[in-house]
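One protein chain is absent from this view; the other protein chains keep their places.
What follows is subunit A.
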Amino acid sequence: MSTLFTRRKVLTGMGLLGLGLLAGCDNSPKLNFKYGKDLSDKIMGRTFKLKNTQGETVTLSSYRGLMPVVFFGFTQCPAVCPTTLARAAQAKKLMGRDGEIMQVIFITLDPERDTPEILDRYVKAFDPSFEALYGTPEEIAVAAKEFGIFYEKVPAGDTYTLSHTATSFVFDTRGNLRLGLSASLNAKECAEDLLTVMEVC
């Protein structure tokens, strides 16, 4: 048997295997989540255009093949933002090798104070794979609106703090919005639902 033939055989085999995987895929428009909210029928967050901390423009399609988990917050947030990022890091660990395609994207709601440098150090303190996005206040407003995010400045002495929606939005690897994770869920519950998103292909 020539090497070429062997290679062809292998390729055919791989093709068949691919077809088999496709057939086994959950392509249904709706998903059943144990803890989170199914957002499969929601058209949200598809056209955001922001900058990553390297200054590159990114859109949702920049994350194709990954499972983006989008969370809006600000680095001067004392409670829900670090808790959510720590939870995401823990969920990623719980998912083991499957967690490798999970891409946490932290979008700042405080672009006036959150510089790219602070944002980068901040998200990477939770997990080196995490990314932060920023933009002008106008660009952030557009992105937040697309996700239905509520946020507002609250005066605090000479400065301000922020109130904001604390939901994490999860897309499948094809860029379809699938899941909303509330801040009340723990890492294990999130990991279970994230694995359900991964069954989609």
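Note that in this section a residue touches a chain if its C-beta (ideal position, glycine included) is under 8 Å from a C-beta of that chain, and two chains touch if they have at least 3 such contacts; residues count from 1.
Assume contacts and distances are computed from a predicted model.
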Options "Cytochrome bo(3) ubiquinol oxidase subunit 4", "Biopolymer transport protein ExbD", "Fumarylacetoacetase-like C-terminal domain-containing protein" or "Copper chaperone PCu(A)C": UniProt name of the undisplayed chain: "Copper chaperone PCu(A)C"
Which of A:91, A:105, A:166 or A:191 contacts the chain that the document leaves out: A:166
Of A:63, A:126, A:147 or A:171, the residue in touch with the unshown chain: A:126
Options A:29, A:128 or A:157, residue touching the unrepresented chain: A:157
Selected from A:44, A:58, A:101 or A:118 as touching the chain missing from the view: A:118
Contact footprint on subunit A, counting only the chain that is left out: 75-80, 82-83, 85-86, 89, 113, 115, 117-118, 121-122, 125-126, 150, 154-159, 161-167, 182-184
